[in-house]
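The complex is shown incomplete by one protein chain, all other protein chains being positioned as in the whole.
Let's turn to chain A:
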């Protein structure tokens, strides 16, 4: 028997939807140029879904696709007011997904919106307070808020919070604040001997911390995307 050549699988992927509100070729080109220039790497060769919110002719549609390609964007499907464009869509090798279900979400708006993952501030005002030592091998996670520990944290223990972390005992383990991406989160330690500190995914290891505020009261925060550890005065 011949070896199997393929398997069919389902997948879901996140893609950019280009909402066409009204199509005026020159103005569209100008605005798209500006948009792509704001984050060239993000848009290069991105696949794209065209959402037609206005009825356009077959010629205009062909021009629209050509302009997208000019900016290295790769339209793959069309939805919205497809109307009489079905033949053109087929001819251009695109799919008509106007009948498919989908869930849309807006990309962050603004002139200079870099495509960073949307990070909601984590604090819903509820802090988790731990008054027993956090031992090696244990993990404590404060979901949706701050974590306050009024006891030591041992080497090999891991403490995590969506918000800030405060440790009022010797901090020897790993602390990860802003784990859902809150870049404003901070870590405060009465006595800093941490193995690792991390805020919103940026981290420093013990080697670095040792050269800064070792065994002192210290805080860690993000400054221009770099994690800074400084003494608390």
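Heads up, the rule we're going with is that a residue touches a chain if its C-beta (ideal position, glycine included) is under 8 Å from a C-beta of that chain, and two chains touch if they have at least 3 such contacts; residues count from 1.
The definition used in the following text is that contacts and distances are computed from a predicted model.
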Candidate names "Transketolase", "NADH-quinone oxidoreductase subunit J", "ABC transporter ATP-binding protein" or "Septum site-determining protein MinD"; UniProt protein name, chain not shown: "Septum site-determining protein MinD"
Residue among A:15, A:33, A:90 or A:136 touching the omitted chain: A:136
Option from A:88, A:170 or A:198 whose C-beta touches the chain left out: A:170
Residues belonging to chain A that touch the chain removed from view: 132-138, 151-152, 154-157, 169-170, 172
